[in-house]
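Below: one structure in structure tokens.
All protein chains but one are shown at their positions in the complex.
Coming up: chain A.
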Amino acid sequence: MLFFSFFKTLVDKEVIVELKNEVSLKGTLHSVDQYLNIKLNNVEIVDEQKYPYLGCLKNCFIRGSTVRYIQLPAADVDTDVLQDATRKEHQVNKK
């Protein structure tokens, strides 16, 4: 559940979601759910020349299982806090 909470802190930030089919979508993170399904607003296709027929989307719902990477805004991520949180979660899970 840690990454679910983490993504919730990034709502309204701009992210780039790279999918397993090599399509990348850039947009404002609208919401995330427990499966890490993602909703983006103001979507742009990163390589729009390659997939012009996807350029007409306004907002989109991305199924979590098809995501390969999510590029985050560096300024909005506190890696130290995130690292501590992952360690804590690991400790809890070990017990």
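Rule of thumb we're sticking to: a residue touches a chain if its C-beta (ideal position, glycine included) is under 8 Å from a C-beta of that chain, and two chains touch if they have at least 3 such contacts; residues count from 1.
The rule we apply is simple: contacts and distances are computed from a predicted model.
**Q** Suppose you had to identify the omitted chain by its UniProt name; would it be "U6 snRNA-associated Sm-like protein LSm8", "Protein SEH1", "CDK5RAP3 protein homolog" or "non-specific serine/threonine protein kinase"?
**A** In UniProt, the chain excluded from the picture bears the name "U6 snRNA-associated Sm-like protein LSm8".
**Q** Considering the complete complex, identify which of A:Val15, A:Leu29 or A:Val43 is in touch with the unshown chain.
**A** Checking each option in A:Val15, A:Leu29 or A:Val43, the one touching the absent chain turns out to be A:Val43.
**Q** For review purposes, identify every residue of chain A that touches the missing chain, sorted by number.
**A** Given the touch definition above, chain A has residues 19-23, 25, 37, 39, 43, 49-63, 65-66 touching the missing chain.
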